[in-house]
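Removed: one protein chain of the complex. Kept in place: all other protein chains.
What follows is subunit A.
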Amino acid sequence: MSELLSKIAECIEFGKINKAAPYPPNMKGQDGADELTRQALDEGVSAQRILTEGLMVGMEKVGIKFRENKVFVPQVLMSAKAMSTAMIHLKPFFLSGEVKEKGTFIIGTVEGDLHDIGKNLVSMMVEGNGWKVVDLGTDVKADQFVAAMKEHQNAFVGLSALLTTTMVNMEKITNAIKDAVPEAKVAVGGAPVTDSFRQKIGADAYAPDPQGLVEYLNSQVA
């Protein structure tokens, strides 16, 4: 059984979506995340085990390799695609409550900024590590973050920015969130953002890469 879960983890790590997928070339013709997840469910493996011992293991490896500059955006997107293909099979178990999420993470690219590659990578990694992600999209204003925080009690929130000109909006948004939900935990990230900037604006967490954020979130619910 654990061999099957290891194979699923491997499919996520290397971005093998399904049998027909040509990528990666060295896994051509083999079953992918799609077939193996279905097979595991058919064999009676619980959805929770498939998630935690298969999918999350693969996604964590991708996150670490991305941090260490061993893989880059294209490879991570292929892994995310394999992950979301597998998740389709697990969706009913999330809805029924059989699979438990670690918590909720709200994310958006801040007001004035339309870039979404970084935000999407973070969303995929966080979701791939067992969190429910509420993606507010790009150009998100303070009141939209606040409304989402009120709708999803106890959620964590992440602000993304690619531009130096828009990262300054993070301060305004962080203040608005803290005013409305004083216990809120606000994480910030994006190419120009640094930990000293995070301190300056009074946010709670900064991570230079998606896996760092995952580790922060996991530490908050451990």
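FYI, a residue touches a chain if its C-beta (ideal position, glycine included) is under 8 Å from a C-beta of that chain, and two chains touch if they have at least 3 such contacts; residues count from 1.
Everything below uses one rule, namely that contacts and distances are computed from a predicted model.
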Chain excluded from display, named as in UniProt, from "ABC transporter permease", "Cell division protein FtsX", "Paired small multidrug resistance pump" or "Uroporphyrinogen decarboxylase": "Uroporphyrinogen decarboxylase"
Sole residue of A:69, A:96, A:153 or A:219 that reaches the chain not shown, by the stated touch rule: A:69
Touch list for subunit A against the chain that is not drawn: 15, 21-24, 69, 71-75, 77-78, 81, 112, 114-117, 120, 163-167, 191-192, 194, 196-197
